[in-house]
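Removed from the display is one protein chain of the complex; every other protein chain stays in position.
Letters A, B and C mark the chains as written, and numbering starts fresh at 1 in each.
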């Protein structure tokens, strides 16, 4: 048993953390939030130059050829830094989609561009406020033409290409992944307000836009698998964010005095932060299981990813809201940074589907396992 | 608006409390728990002599002719005293069943005996570990003969008569109330172990026992209404119990020292007990709504009773378990009294159906109201 | 136990409703927004003052204020009824509550009637608005930790320091301010209260932008503000007692008992009815139903607790600190509810504004609610209050008593 990152991976983490502390203090997320920018393009360029975008992409396709454990390491740091870049859209979703479902030609064409940062990719599934399952997919791909409307598409304005979940036939599960160039005709994109303006979201409308099936256009199970992979990776962003919230709260509790002593000496604060610590540790452990399942190609990924996501979502909500609470009045000011994390935590928890959806997935997977 | 008990009712409460403090310290519940007795017969006799059993029974039927608000007042005190007597079975269930569904002849025959304590009544619904709804009722009443098996019947060994939910026809809701003399032939009763041995429970087996329909034997809606009434009354027992748990915990926290000061000066204990206080107050307020709806014959009873029960169940679990926790090591010894309340709290919370069942009832009733 | 109005109460309720219907528009259908972006603008302040004047003229402002304060001298229960009815109408809110509820009664209690009575009259009829300057950057939960100094200079006092979390400071005319006048005395014993002119150039107000984007509060800087000793409220170094009185008046201000902040049961049920889950409308999902039931029971419990408080009020009893449970429960419930509402909307739950369901009102609440758990007493302080004042548990171990305030560790 070796249930930890390797020394090399830990060194990679330390380097990534140093880089982001220098290049991505919370002021960067704030700058995007308070401007019309879709993301921090300078930071994105630097991240691309470091090779992060191609971490899990084979060298043959322009990547670094490391594994998904390394990508988990970076995800945690991106999460700590609440980096205002399209990392999850382009890397965990668009790149992963190509890796698992793209044809050789598609991989050869797109992976190098995504890995180098020449292009930004994203993923579009939801069409309205409702469970984002196969039955809700109205968008359709017919004869190379994509039509439909997608909402809450992360980085939808900045992205160059999108992997779009679209109907491919009349059956309930006849849905698959379509690859569309967002710069082409028949694509309309409108920025959409969100609870986390340090990231950007868009409504995409396709009116017969040129698109192609990804690989053989396989059905809903590929979508599920893609979401599992992205969930396992995102769990590390959530864990990173949760830990920063705890660090911030702890730091404040040590330096803020009331009644003549640090507020961190009061049990109300101590036990609150102990609760946060417990949730964070459970989330981290569940995330490790996801990392192992993802990188080892285990059939347990579906179960592990659901567990990682549920645990990380719970931790991130708790840590981000109790960080505000610990900061008292300063905690809920605009100028304080606490709300950046509260916003990001909730956005990350919704982007791939809410915890309630993942709890149901988890139980189904446990039932299947028990039946097997 | 006068959302409180009247001065007369408060005086009645004070008297009842004094009486029970004198006649029913926790040692009485313990004595029943540690013996084979089904209940404290001496206390039961005294309670009967005080007229409590006929509080809401009209004078014409041998009762005191007060209202259900007065019965709520007594229920709270019975709950505080965790009195080991068949009060809820005989009064909230058997007596109430006769009051709402009995024929004039049945009322004339049985109410005076229940009100005087000459007979003990009870109620039997559940047949197995499952939602105790109409579909689970297998017991049947045919041509004056009752057959079937009922489990977890409170006071089933001590009781003389029982109101039994039985199938009266083939339809899903063709169930109604049957009145059976438990001393008659064809009735077998076996004591059953329970989590609260300060009360007694039994398995009743009917094999063609002589029984009659209560009133016109109306269907499931009468059972529901009876449960609503009993839930509204039981909520006061639960609130009384919750308040005693808080009192015990507070008292202990004031006198137990650790680290050179009363443990009640530590925020961990203070905030725990504040949480209990909040739950208790919410439960009390919801219980008052139930008392009002019950005593005024309001159509809101169904909603009010469900709310009262859910709130009181939550408070009683919290208060009884955190009372143990506050007492530390002493809290979980057999000789300490804390567990008597933990046991009784859970038994009361299950006897009329679990909180999850009542939450569903509540939502159905809200839906019905919204639709109306 | 009687849930209904007494005949007199019903009669009063009818009068109030009829008058409101003549003088104000009904609220629009649907839950109101958590945003109120126009709050505090000159037009909004003018409208609020006009509405206050209208209410006062009819005798519906500060109904229980005694005649000697220039009030209508009505019953507290009438104020409750008025609030319940007014809540149905679209009228300005959150301008006069603090001034008339806390500040002016304090001034009437402690100050020379020659000043207090005309000031109260002007405030009551909406000419002037009062605010309260207690909190400071280093005196939040620890409300006696005030560092703003008032130093004697001949007949005057000179005030320097910074206050924070003052509601509407920029449109207020007067404020009551807690200052430190003796740093050598223990914390609670060196404080003095004054009233000040908020329009004095030595008073500088800066808006605080909250995380929700709204700005309901100000920082207030006092730069050599000169006040007369006649502006002192209560004894020299007796300011803590005055502040306690002010906060006691706050407790008397009882709302209408609507069971909490944020989306209510109806809004949650409506959302669940409209939202399609995998297997049908969310309202058919047992997990959703249970949660809604749990929150409903809590909200009802609060509502009926308020009814119990109102009953005590109507019997002439003073409501105790039990009322602290209201904000504690409603803020936490609203946080859970709004979080859950976003989850119901799944991936699209992060949208705000036009693209969002219900105009993003659940999202607005989600962003506004962390402030509600803090403003007006944090969860933690409210639990202390319940534990100490209701349950009678001892205070925490103190290191800041019986030492000169200047020697109390302050960090930093």
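As a working rule, a contact is a pair of C-beta atoms (placed from the backbone, for glycine too) under 8 Å apart; a residue touches a chain by one contact, two chains touch by 3 or more.
Worth saying up front: this structure is predicted, and the values here are computed from it rather than measured.
Every shown chain touched by the omitted chain in the complete complex is listed here: A, B, C. Contact with the chain not shown here comes from a single listed residue; of B:50, B:145, B:210 or B:268, that residue is B:268.
Summarising the interface, chain C meets the missing chain with residues 285-290, 396-399.
The chain not displayed touches chain A at residues 1-6, 69, 246, 250, 253-254, 261-262, 264-267, 269-271, 273-275, 277-278, 281-283, 285-286, 288-289, 291-292, 295-296, 307, 310-311, 314, 356, 359-360, 362-363, 366-367, 370. Chain B meets the missing chain through residues 125-126, 128-133, 135-136, 151-152, 192-196, 201, 203, 255-262, 266, 268-269, 317, 321, 324-325, 328-329, 331-336, 338-339, 342-343, 346-347, 349-357, 360.
Just so it is clear, only the chains that are shown with their structure count from here on.
In terms of their C-alpha centroids, the spacing between chain B and chain C amounts to 41 Å. Separating the centre of chain A from that of chain B, both taken as means of CA atoms, is a distance of 51 Å.
Contact with two or more other chains is made by residues 266-267, 271 of chain B. Residue positions 380, 383-384, 396 of chain C each touch two or more of the other chains.
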